[in-house]
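Here the complex is missing a single protein chain, while all its other protein chains stay put.
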Amino acid sequence: MGGYGDVKLLNDDGSRLDGRAIDESRPVEVKVGVIPVADGSAWVKHGLNEAVCAVYGPMEAHPRKIQLQDQAVIDVRYNMAPFSTSDRIRPGFNRRSREISKVTAEAFASTVMVERYPRSKIRIEIEILSAEAGTRCVGITAASVALADAGIPMRGMIVGVASGKIEDTVVLDLDKAEDNYGQADLPMGIMPTTGEIAFMQMDGDLSMDELQQAIDYNFTAAAEIHDIMEAALRAHYDGGDE
Amino acid sequence: MGGYGDVKLLNDDGSRLDGRAIDESRPVEVKVGVIPVADGSAWVKHGLNEAVCAVYGPMEAHPRKIQLQDQAVIDVRYNMAPFSTSDRIRPGFNRRSREISKVTAEAFASTVMVERYPRSKIRIEIEILSAEAGTRCVGITAASVALADAGIPMRGMIVGVASGKIEDTVVLDLDKAEDNYGQADLPMGIMPTTGEIAFMQMDGDLSMDELQQAIDYNFTAAAEIHDIMEAALRAHYDGGDE
Amino acid sequence: MGGYGDVKLLNDDGSRLDGRAIDESRPVEVKVGVIPVADGSAWVKHGLNEAVCAVYGPMEAHPRKIQLQDQAVIDVRYNMAPFSTSDRIRPGFNRRSREISKVTAEAFASTVMVERYPRSKIRIEIEILSAEAGTRCVGITAASVALADAGIPMRGMIVGVASGKIEDTVVLDLDKAEDNYGQADLPMGIMPTTGEIAFMQMDGDLSMDELQQAIDYNFTAAAEIHDIMEAALRAHYDGGDE
Amino acid sequence: MAKQVVPQLLRQHLANLADDDERISGRGQWQGRDVVLEVDCLYNADGSAKVVWGDTVVYVGVKFELKEPYSDRPTSGSLMCGADLRPVAHRKYEPGPPSPESIELGRVVDRGIRESGCIDMNALCIVPGESAWMVIIDIHVISDGGNIFDAAGLAAIAALRNATVPASRYDVGEDYKLAVALTPIICTFTRVGGRYVYDADEEEELGGAERLSITLGDNGSMHSMQKGLKGTFTAAELSEILDVCKTRCSELRDLVDSKVE
Amino acid sequence: MAKQVVPQLLRQHLANLADDDERISGRGQWQGRDVVLEVDCLYNADGSAKVVWGDTVVYVGVKFELKEPYSDRPTSGSLMCGADLRPVAHRKYEPGPPSPESIELGRVVDRGIRESGCIDMNALCIVPGESAWMVIIDIHVISDGGNIFDAAGLAAIAALRNATVPASRYDVGEDYKLAVALTPIICTFTRVGGRYVYDADEEEELGGAERLSITLGDNGSMHSMQKGLKGTFTAAELSEILDVCKTRCSELRDLVDSKVE
Partner (left out) sequence: MAKQVVPQLLRQHLANLADDDERISGRGQWQGRDVVLEVDCLYNADGSAKVVWGDTVVYVGVKFELKEPYSDRPTSGSLMCGADLRPVAHRKYEPGPPSPESIELGRVVDRGIRESGCIDMNALCIVPGESAWMVIIDIHVISDGGNIFDAAGLAAIAALRNATVPASRYDVGEDYKLAVALTPIICTFTRVGGRYVYDADEEEELGGAERLSITLGDNGSMHSMQKGLKGTFTAAELSEILDVCKTRCSELRDLVDSKVE
């Protein structure tokens, strides 16, 4: 969080610079099956963020040393395309992407029924095409839909959502200016069907009360986005999309 | 191609700056067996270019995942020595070298009788010692002779040759100035014994007629260089060289 | 060696800048068992140098291609912590560390009874925490003690010692200023119990007579440090240390 | 990459089809798949295009950066074109440093654009010897359903023709459209069942042999060629392909024209 | 890294212990291991600390370098925090580029320190737009006996509070103590045998599930959280942990205070 404090992020009427209410998410769109050669795939647009995800597998895990004897390995790559941000990103090794890939993989290892596929691997490939704050959450949402499209059994779909703090006010779903100049960010991966949290990071400055408010916003938003994800999957299998 | 157009590359009598005729190749010298520890080797000097090539194999292909069940893998490394150019080249990863290695390997996979050596590997190691335009072709010529020296059965020897365009004129075998300031370059790998083309790249600007002229020059030059290669091999096995 | 020659390194009374005699070592301290999770470990402070070493193994050598059929592989990593020097060292690949790791591994492969553990690997992990000239020697000393602590059978403990030349005088155990501005350095790995030399490098300028003097100093110092190492091991197993 | 034995069965099947002048997809020898081209589709790119070409999907984003010119060309901007065949695009792709396949793809597209002269490098200069634009073309293959060269080449030139120079972001004036004088187009031919076909799909590539990629400019002259993969060809075969190539390139150039203006 | 099947036996044993409100080490659910903190212990570091936390041993060294500020923040210094889980620290660690585990460790410690605002970045500036201090925190884990996050976080803030800005080494004045306004502390909780415990040791981590790391500042507000490893939790479980977290953080902050002033 930049936390500069000298940038105005709320209008005088309490609304946000882009006109949203403090508990209002940016619009979310979901499409299923956008990558023909993948076993499952999805496209998610969340505000100005855009992500695609391909799922491959389950397949034999190789090299053998990564195999787990009693479950599948979840192998996630979160990657930002070079043109996804205002300043171009050089392709290649990137500490931020590695960390996000790790915690995203751990989230899905908690919800995919990995014990059904011993010694195998499920590849989740998340590509961020446009980034405007909140891409790790958009990637998680896309991955859940792609896993469902691939027919991988899960205990539920994880929804990526975030709340944060700007001008000492807790708000849902920070956009780029709010992320740059705000005071805190709390991205979470929530399974609305069970109430479990499979992914959580936080940085900035939050009191315990503010944390509770942010968590509440996230749960509400997750339920709403979950409906959009289900609708997209239904539409796809009814042959209704596009 | 630089294609500047403002650099004079032809003399008033139509000859080239180094005195060659437009259909005249730079001199080519070939030596066999210059790398004592290799299974086959060759040295080629083509104009001011100088290349050596070692061949190792056929040997077991490892790691196993690179093995092909019904044929040998051709593993080519084209490398420019750090001191081979006017500005020193840093050792290490290099996109140009990777591309040349790939297409060179594919050329030899087309002419070596790879189906005789399932699950094995043939290593072709091309080292450019001096570079003055046209090194990929010199490397191919050297590799053909080294393969022959190693006794690897081939459908024919590939000869590396190039033609190009300078001052709107198609000429054989560009030297460095012509390469830097010319309008087009067409390197090819030709098997004179069968008339097949195993390697081809082109960049610059060529009309269809100019292309035909350049191809004709290349075929003629390939036949001549093929004779030099054969003579060197004969001399080597007759014990006549050095 | 810097070998500038214009820096005064000896006092008028013939003593060194830090007051030591020319045949006097910096003080050496040894502790055993400082890394609880390792199979054996040691900490050595030698002047202002500080090193820790962990030993793991013998364990199965993998990947299999590094295995030796009739003996154990000695796998040494010598690494300088980023904060170990005046100017911070970037973590990662480093030619100097690779060379020291190689020759250190070769030294211990000469003294550990590797033939007792075919197809296995013994890992020696040397970490330099503070560096003030002579770290490769301190690392060797620490590794010997850590190997002993791990119960790995050896023909003897190698002691890391160095002599050098400053102001045309051979002296024992160069400190940082002497190393920077001196004329020669001769680090050695000596087994006092057998009189063998398992490690040796040298750079600078030494006559044959000076070499002999430097070797003599090193042998004497090695015997003394060997006593300190043995005392530390005895104290540790008697439960007497810390 | 794990290499599999290409089933003899597939090769034989493709050969039988070729004997009857047929293809596995039902297409004619020189018939391409449906192509959908979309431009200006990536929010943060300075120029962008998406191509859906059969089962192949490619995004291209163009970005500009201000750089000091090379000392031997003080008035010239520069061009960089790279491709990444990331694991998203096919189960056969693995993570790691750029593979030879992705390097080749980037360099072949690069050469076609660069050698056509469609961008005037001197027009990219802001202050001679001090600053000039570098145009960076990033090819991002999302789904490899065959013939990624042509899809990537098409998306690259369309993204360039869509590009806006972000002068205001760098405080060097107002944004303006990048001038792109020509529209070089790549066409790729693959030997399948013994003969050449245009626009091979995934199965045809798996059971096919060498590949010839040719870039033609607006006036029909050739700007790049590349022979890839195992196999050889003759000068006569090349001639035959070039005739088809002209027609296909014209059609695809018309498609680009219809989208960018 | 070679992954082993975690013995069902260990998991079962840990579950049985949890049922009886016990731990394998005999500790209580929220009881930590003994912690020994030492500062100013590395000769060439500008600030340093060593933490021995049960079987875990971590060194942290702080170094300063003069850099040109980023153009968009001309009056601001910078902070860099990295961790290396080198093979010295456990037989499970292998050489090579930074593993995801070491990247996560460095970034979690980094965020806790950075977001707490304990260092005034503008105070690190020497000449606006020209030179400012970069503070570099290097975490060096020597022995991984479990809960390296808390040991590394503790050593990092202690080393910072021990740090002297080496102005004389860079010819920009006299050395002075780095001003560190706050003492952010990390506490980590791990699900073991179905319930959360504080400060899991090596065996508990091997047989446990997800891990929650929380950084609290002096006034009790939260500066970073991180859920790691396989497993999920509920909002109610998080609340319970946060209460314990406050107490533990205070105790550890007192320990730091007792050593650095």
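Labels for the chains are A, B, C, D and E, by order of writing; each one numbers its residues from 1.
Keep in mind that, in the parts below, a residue touches a chain if its C-beta (ideal position, glycine included) is under 8 Å from a C-beta of that chain, and two chains touch if they have at least 3 such contacts.
Everything quoted here is computed from the prediction, not taken from an experiment.
Within the whole complex, touches from the chain that is not shown fall on B, C. Note that of B:K31, B:K102 or B:R123, the residue touching the chain absent from this view is B:R123. Note that of C:E29, C:D205 or C:D227, the residue touching the chain absent from this view is C:D205. Remark: the omitted chain is touched by one listed residue; of C:S110, C:S130 or C:S144 this is C:S110.
Considering C:K8, C:H62 or C:K102, the position touching the chain not shown turns out to be C:K102 (whole complex). Residues 34-39, 48, 50, 52-54, 56, 59, 62, 77, 79, 81-86, 88, 91-92, 123, 125-127, 129-132 of chain B touch the missing chain (whole complex, contact as defined above). Not every partner is drawn; the one left out touches chain C at residues 1, 3, 65-70, 93, 95-96, 98-99, 101-103, 106, 109-111, 186, 191, 194-208, 211-212, 215, 219.
Just so it is clear, only the chains that are shown with their structure count from here on.
Shared contact partners of chain B and chain D do not exist in this assembly.
For B-D, the matching interface among the pairs C-E, A-D or A-E, defined by over half of the contact pairs being the same residue numbers, is A-E. The distance from the centre of chain A to the centre of chain D, each centre being the mean of the chain's C-alpha atoms, comes to 31 Å. For chain D, the set of residues that touch two or more other chains comprises 2, 97-98. Residues of chain C in contact with two or more other chains: 62. Under the contact rule defined at the top, the touching pairs of chains are A-D, A-E, B-D, C-E.
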